[in-house]
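Excluded from the complex is one protein chain; the other protein chains are retained at their positions.
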Amino acid sequence: MDFKLTEEQQMLKETAERLVRDVYTFDKRMEFSDSEAGFSTAFWQQMGELGLTAIPFPEELGGFGGTGIETMLIMEQLGKGICLEPYMESVILAGGLIAQLGNDSQKDELLGAIASGELQAAVALDELHSHYDLSHVTTTAKAQGSSYVLNGRKGVVIGGQTAGKILVSARTAGDICDQQGISLFLVDPSAAGVRRRVYSTVDGRKGCELFLDNVEAELLGNAGDAYDAIRYQSGRAIAALCGEAVGAMRTACDLTLDYLKTRKQFGVPIGKFQVLQHRMVDMISELERATSMAILAACLADDEDSAERSAKLSAAKFTINRAARYVAEQSIQLHGGIAMTWEYNGAHYAKRLVTISHQFGDDDHHLEAYANQLSLS
Amino acid sequence: MDFKLTEEQQMLKETAERLVRDVYTFDKRMEFSDSEAGFSTAFWQQMGELGLTAIPFPEELGGFGGTGIETMLIMEQLGKGICLEPYMESVILAGGLIAQLGNDSQKDELLGAIASGELQAAVALDELHSHYDLSHVTTTAKAQGSSYVLNGRKGVVIGGQTAGKILVSARTAGDICDQQGISLFLVDPSAAGVRRRVYSTVDGRKGCELFLDNVEAELLGNAGDAYDAIRYQSGRAIAALCGEAVGAMRTACDLTLDYLKTRKQFGVPIGKFQVLQHRMVDMISELERATSMAILAACLADDEDSAERSAKLSAAKFTINRAARYVAEQSIQLHGGIAMTWEYNGAHYAKRLVTISHQFGDDDHHLEAYANQLSLS
Amino acid sequence: MEIHFSPEQLAFRDEVREFLKQELPADIAAKVKLGKHMSKEDHERWQKILSAKGWYAPGWPVEHGGTDWGPVEKHIFDEESAAAGAPRLVPFGVNMVAPVIIKFGNEEQKRTYLPRILSGEDWWCQGYSEPGAGSDLASLKTRAVRDGDHYIVNGQKTWTTLGQHANWIFCLVRTDPEAQQQRGISFLLIDMATPGITVRPILTLDGDHEVNEVFFDDVKVPVENLVGEENKGWTCAKYLLTHERTGLAGIGASKAALRHLKRVASKQQKNGKPLIEDTLFRSQIADVEIQLMAAEMGTLRIVAAASEGGVPGSESSILKVQGTEIRQAITHLLRKALGPYALPFLPEEMEYGYDGEVLLEDYSPSLASSYFNMRKLSIFGGSNEIQKNIVSKMILEL
Partner (left out) sequence: MEIHFSPEQLAFRDEVREFLKQELPADIAAKVKLGKHMSKEDHERWQKILSAKGWYAPGWPVEHGGTDWGPVEKHIFDEESAAAGAPRLVPFGVNMVAPVIIKFGNEEQKRTYLPRILSGEDWWCQGYSEPGAGSDLASLKTRAVRDGDHYIVNGQKTWTTLGQHANWIFCLVRTDPEAQQQRGISFLLIDMATPGITVRPILTLDGDHEVNEVFFDDVKVPVENLVGEENKGWTCAKYLLTHERTGLAGIGASKAALRHLKRVASKQQKNGKPLIEDTLFRSQIADVEIQLMAAEMGTLRIVAAASEGGVPGSESSILKVQGTEIRQAITHLLRKALGPYALPFLPEEMEYGYDGEVLLEDYSPSLASSYFNMRKLSIFGGSNEIQKNIVSKMILEL
């Protein structure tokens, strides 16, 4: 048992920390958010140059063979800056799915490009009524010669607005919520029959709705067998989101603490009021809980697939969702009016924190998942 | 819409208030609790003499034709004194069941005696695994000539230790949780085959476990048709418990408020600490909520049976359970160590408040009941 | 005791219902129900309809154009209006400055301002809060210096709701800088067209423009615009704040929001079933519905006491806290109901009359925004912490 970072991990953390601090001032962040891409393509490129996008991949791809720990270290820093880049979506999730399911030529073609940051990929799993259920897939795929033709609609594809490739879950067999019969496809967004409706998200990112009308696409992995990989890799995404949330919570707590020390009302800093003091302690308490569970998730993210891994990742996401909401709401409450404004950076941390609970399962989803497999001894 | 008391109601309230105040000092209460009966038979007699036990009954029985409002007024005062007498059990519940189900001769024989306090009755509805489900009845009753023979076990019969009659639900037909096939019987505790295991309860009352071994008993109402009456009258019992809880909560709040004003730590009354102030406000807030819902329950208790009445009574009990637990726990917390002692009256209010949630349905039970019939518009 | 309305009250309720059914414009009701943006014209249109009926200012004395409704009737009117989807009245004229003018203003002021509020000619906004003074209102810094027949006003106000539509603002200003705290404050009425006034929008975190900053740079205000006595403005302020606190529990609005939640949860799905059939989600709806029922009963108790001449004490602060927490819990569940579709931020779809592709449902674009926007409920109008301080003071007497 050991919670120290290795020297390499410490360096990695500092690299990410420095990069975020240097680039992601609040003003810049709002500019990036307003840009067409919805994030900083320059920052993305720098992440590639510094090797951050390569971290989870093997050394021959310029990577580090990094696990959930390394991912957590990077995501935490991205969370501190409420950075907008689709790192989790492209590097962790798309990269992970291709590494797990792809054949050699697909890996050759795509993983190096993702690791270098040259290719930014996105993943389309959600649908209109899927509500976090990864097996709820109505989009269809029919074999046509050596490729497939996709029809349907995928929702809320973060990073889809700029992605060079989008990984799409579609059904080659089975009924709506069957785990069997789900396949994964590589869709070229510029292919015929693809329409993207691009929108901003409430946390200042961008994403798109993906409409597929007889779109030709390449199968990734075996037909009908993608569910387990999707679930497994979503677990890695959850661990990454936990890391990001901890970073964003930490900054939200720091901002609030600072406000309590400096803002005066009735002639004293408002941090002199015991009720606000204890609320602040409760926020820190939630942050501590969240940090512990983010570490747990990071340590398990790359473990072999098992019911226990899934349950603990659900426990982590549940904890993070609750903590993130508490910290978001109380940071606004303790700031008062100022945190209700678009101009105040704290408000954007709050929005990102609440939004995280809408990705890969909210509190009910994960409490149910955990309860369903509750160990009885 | 009107929340004022009539002159008669005001007098009734004052009568009960005076009686409780004069008799129920804390020391006396502990004596009554330790006595064999588990309550004050003298106080019970006084309640009869003052007409309090007659309140819900018609005038020809010496009663008042009182509704849930009058019951609430009395129960609230009993709650303020954490009185031990089985008023709800005998007068409201047993009295109500006999009035609703009994034939003329049963009513003649029993209601007057209950109204005068001469007869103290009890009601046995719970069983080992019934967990608040009134249709969970395994005790059996078989017709034998004009009477019935009962076999089985009923649990936690409050007031059963001293009751002259015990009303017992037993199954004449149907399966365990069928609502049809449940009948109600008048059991004489001194009859052959009746065994009572008497015990104290955590809130200082007494009750018993009722073992029935070929006990001859008299049917009350029609065979197999008692469920609706039991449910309806349990609703009246719930309303009464809500009133009692409000009384006990009010005293618990008063004691705590008083303690905050007088107890000194670090050189000041502890009520100077903002965190404790706001906790006290939260207690008062719960008390307000509970008071509102107790009034609602009182106003509906004697309404015609309907799904809406049942739902609102569930809403009331749910609110009361939550509020009672909060007030109980926080009154202990704000007092600190002193409230952890048997000698301190506040501790006994806390115990009664928590115990109320174990009678006629806890928070889960009533939340589920309410949710099951949620109106969708 | 009787929790049901009397026959007379029921008849009044039916009258209000019928009026709303006949007169409330369908497009306005739709906007309210779906959380779409309301224009200035929308507010004015509805106000004119109410004025024509004589129901725009129920709380005023009859001689000024009010009604003779008691607290119960007012409550019924508010409830029915919210249920029908009528927009919440912009309170700054009719329910804030007007009561102050009626109570503390001179005859000239009453004659001048009240009719223009009734007719909709004037749109008022508030000049209470300042950047440095949040909950600590009495620490305000905006100065008004007497100069002959005028005051010269300098300073800054903030959180001025819908100030962008207003032509008048009522302000608390400091007229005696030497006096301590509450003393030395005056209550001034200021024409927004006066030179030296600048209104700057504040975008709220949900991207909406509802509040503003108002800057005063040597603004000349005639002395006849002073309400009450100079340096005695705190009396007006306190009166107004008490007036403001009633109704802050927002029961009517929460009931409408809860109905909306049930509709949304009936359409949104989870595990192939409507979300409302999910045990956990349904029990959360039930929980908040029960809390709302209790708060409604609490409100009725205050209303009934008020119609007997009672003056609400700590109960209204407690209900403000309960009511805002309930409303926020509902907006949380509404956001949660959308699942991943809480993410898209679609301001264009929040405009009424949007005729492009609807991403999910007509109700969906506003739900996440509304969740964030409603965080204000526990901050403004006396934060919930301040409300608890008020109650503490009353009950602890320390």
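To keep things simple, chains are lettered A, B and C as they appear, and every chain counts its residues starting from 1.
Following the convention adopted for this analysis, a contact is a pair of C-beta atoms (placed from the backbone, for glycine too) under 8 Å apart; a residue touches a chain by one contact, two chains touch by 3 or more.
Small disclaimer: the values here were computed from a predicted structure and weren't measured.
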Tell me which of C:83, C:138 or C:280 is the one touching the absent chain. C:280
Among B:23, B:354 or B:374, choose the residue that contacts the chain missing from this document, as touch is defined above. B:354
Hidden partner chain, residues of chain A it touches: 1-5, 9, 69, 257, 260-261, 269, 271-272, 274, 277-278, 280-282, 284-285, 288-290, 292-293, 295-296, 298-300, 312, 315, 318-319, 367-368, 370-371, 374, 376-377
Touch rule applied to chain C and the missing chain gives residues 279-280, 283
Chain B residues touching the chain left out here are 126, 128-133, 136, 155-156, 158, 176-177, 197, 199-203, 205, 207, 209, 265-266, 273, 275-276, 325, 329, 332-333, 336-337, 339-344, 347-348, 350-351, 354-355, 358-359, 362, 364, 367-368
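One rule holds in what follows: only the chains that are shown with their structure count from here on.
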By mean Cα position, the chain sitting nearest the middle: C
With centres defined as the mean of C-alpha atoms, identify the chain lying farthest from chain B. A
If you average the Cα atoms of chain A and of chain B to get two centres, how far apart are those centres in Å? 53
Take the average of all CA coordinates in chain B, do the same for chain C, and state the distance between these two points in whole angstrom. 43
Find the geometric centre of each of chain A and chain C from their Cα atoms only, then give the gap between the two centres in Å, rounded to an integer. 38
For chain A, residues that touch 2 or more chains besides their own: 273, 275
Hunt down the residues of chain C that sit against at least two other chains at once, touch-wise. 385, 388
